[in-house]
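All remarks here apply to the structure that follows.
One protein chain is absent from this view; the other protein chains keep their places.
Right after this comes chain A.
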């Protein structure tokens, strides 16, 4: 995602620079009354262009152009210009649309918190003893780099918007139609770009890019809810496959008659966690149970947890082999040469935390151990992240409840047909397609709702 952003910024930068020299030419031909101000603005621009490693918020500098009005993002938004369709919008409409997008992107990035965090990280980076702990230092500097990148991108967007507006105003003043239509085109282009970036900003959480585990557990209610749990699991398997993710079943405890008591799949691919995290919580089903001979209506529950698989070693909890107890389960008797079995399930217990993980579907004990260990690692990482999140309010929002607590969505098959998300009130009337994995709309509406209400723009 970022390489894409970077690229568009690169090209827009080049465009700006060539347009900028045009701009200077124009200015040179305008009245000498402005000559003093030209120098000022020239300085500001070159500061912005050539020293991008220093953060300059575009709304910190003012442009004393042909109008002595200072433009800022807030200013544009406050104007409340009418936003029309792309096709029949004038420049004010485009500008207002872009401003709105930037504003939304900032909210999605949690702008204020992000800036606070960035300051904190910068302060830590300047400590002389930072690299005494290289793992920690690496983590700090990676995060700093990533946040700084985001801040620069947004600032560049704001700056670009303001430049376009200035250019248009100038062109109008000069009655330069060619420049005006060129600038208008550029602004419209920017409007479309900014719209795309709104979506991308939905997945800007620290771990959103990661692969993940999805765990589903049946609620109380026996076979009926175990069947529901397996339907939910199937929904995620199909969803993941549709998105082109690789799906691997890690563990599965089948129900006695049907369905599953609990299962874990690994969903492998970019942004799997960013999307799937929207599914955390309890899912409720209302239907005529196929397991009830009296054809009564039943309500069942299944809980869903989603755990990111952290790619880089930095956030990983170090597991000491000596802290592990590894058990073979379902074993009895003397074992060894006495027994022939194809069951080599293992359970790994992390003694200091009591957290456990099991694996039973591999064909060798060694592989079961390896895959249980991978699950355990992710659970411990997850716990560590939650702990850090508590220490550091910045992250709490994205990581709040991995618990089985809250009900998030309800699927009704009878007496009417509907799936409704209780957090966003988003609903559809076709449960079948949802259960076949068509859940992107639910995910996106939740992600935007949860981020967009977040904070007031900073």
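The rule is simple: a contact is a pair of C-beta atoms (placed from the backbone, for glycine too) under 8 Å apart; a residue touches a chain by one contact, two chains touch by 3 or more; residues count from 1.
Note that contacts and distances are computed from a predicted model.
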{"item": "Record-based protein name (UniProt) of the chain missing from this complex, from \"Origin recognition complex subunit 3\", \"GID complex catalytic subunit 2\", \"Chromosome transmission fidelity protein 8 homolog\" or \"Methyltransferase small domain-containing protein\"", "value": "\"Methyltransferase small domain-containing protein\""}
{"item": "Touching residue (missing chain; options A:346, A:380, A:435 or A:451)", "value": "A:346"}
{"item": "Residue among A:371, A:410 or A:424 that touches the chain left out of view", "value": "A:371"}
{"item": "Omitted-chain contact residue, chosen from A:78, A:135 or A:248", "value": "A:248"}
{"item": "Full-complex contact with the absent chain, from A:134, A:244, A:334 or A:415", "value": "A:334"}
{"item": "Those residues of chain A which, in the complete complex, touch the missing chain", "value": "248, 254, 326-328, 331-344, 346, 361-367, 371"}
